[in-house]
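Can you read through this structure? Questions will come right after.
Missing here: one protein chain of the complex. Every other protein chain is in place.
After this line comes subunit A, so read on.
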Amino acid sequence: MLWKAVRAKKLHLPRILVRLQSSSTAEFQELHPLLLKRAEKYAEELKALEKWMAKGEGTFDVERQKKFSRLCAVVDSFHRYSREIELLKDLQDMMKDDPSLRDEAQQEMAEIRPQLEKTSSSLLGQLLPPHPFADRPCILEIRPGVGGIEAMIFAQDLLGMYINYAHNKRWKYHIISQSANESGSGIVDAILSIDEPGSYDKLRFEAGVHRVQRIPATETKGRTHTSTAAVVVLPQMAEDNEKEAESYERTFKPDEIRIDVMRARGKGGQHVNTTDSAVRLTHYPSGIVINMQNERSQHKNKAKAFAILRARLAEIEQKAKEEKARAARKGQVSTTDRSDKVRTYNFPQNRITDHRCGFNLHDMEGIMAGERLDDVIDAMQIYDSDTRAKELLVEVQGTA
């Protein structure tokens, strides 16, 4: 390696040169010392845990296992980050010390730079407190917005995209409910359950209004239309099975919820044998109403309705907490309005733009096949970590 060989040499440069050199290579934004202090604390915590494990006295339960692997991951990233930063600094020093090596050093810096940026953002992501529902599976609700049938078709395309995404990752998923547009193309709504733990953390950035620009198949004059579909992402709080639903149902007071079933005319009972399994669940305190009819079993429809109610209430509660925290540091960080469009899919230009992080991707086929969705999600994750890091620093500095 270059830097080791030349390290011993020390030459003195005129001051002005030093300044110029360093400014041309100092664009890299190091992580804030307060954040690094956190990392050091994790490293200490890991040491202590390792010591405890080595003694082999207590029980290494699931919780501890989880904690152990999380700490290992953070500390590994931290070490990698420290190594790479040190390397960068050495190269910088080297340039100061020996102008004759400047070109070589700069070349090597350019090489390690992308890696360092990656390490840095993943460490940042790990240092931030995880989202409270990060390890949950998730539920996606997709509905057409403006744009009539074209919006319904786009909603179906999005549903397909998420199914493909789960499929590529070999994640289990199932459609909780889906209603097709009566005229045959597109969907009126769909609820997709992605059963993989942790899928919520990946897909939560999908929430919001998605916009499509393309020439609909039905358009005769070749005009580009703009339509939208809305995606809601909920943390799955329990499986949508009957047992969970029953115990969850019992946590409500009788006057908080109401369950309605389809009202057939006539006398019911032995007089008719139609499958009336549709269920409507109303939760009065929140005003949430959930219709569920996909299953032949009323019992299952009810269980699914309760699973969705549970997810929605958890999300509402979480959003309220976030709002409260945000209000406490009002105006210090930018926030995105949930009703804003989050992403545009421009078919004529083969371009996907995420409006929150400004990320562009030119591969419509890849994204709709679910193969390139991770590109956008990764960009959003970095953007989200940065935003949250800013919030965290404001908070930490505020209390210090």
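Here, a contact is a pair of C-beta atoms (placed from the backbone, for glycine too) under 8 Å apart; a residue touches a chain by one contact, two chains touch by 3 or more; residues count from 1.
The rule is short, and it goes like this: contacts and distances are computed from a predicted model.
Which choice in "peptide chain release factor N(5)-glutamine methyltransferase", "NEDD8-activating enzyme E1 regulatory subunit", "Intraflagellar transport protein 27 homolog" or "Anaphase-promoting complex subunit 11" gives the name that UniProt lists for the one chain left out?
"peptide chain release factor N(5)-glutamine methyltransferase"
Quick one: say which of A:57, A:182 or A:255 touches the chain that got left out.
Hidden-chain contact among the options goes to A:182.
Which of A:114, A:266 or A:358 touches the chain that is not shown?
Spelled out, the listed residue whose C-beta touches the missing chain is A:266.
Touch as defined at the start, partner being the missing chain; which of A:100, A:168 or A:297 qualifies?
Hidden-chain contact among the options goes to A:297.
Among the options A:242, A:371 or A:384, which residue touches the chain absent from this view?
A:242
Write the list of subunit A residues that the hidden chain touches.
Touching the missing chain: residues 179-180, 182-184, 242, 246, 259-261, 263-264, 266-277, 293-300.
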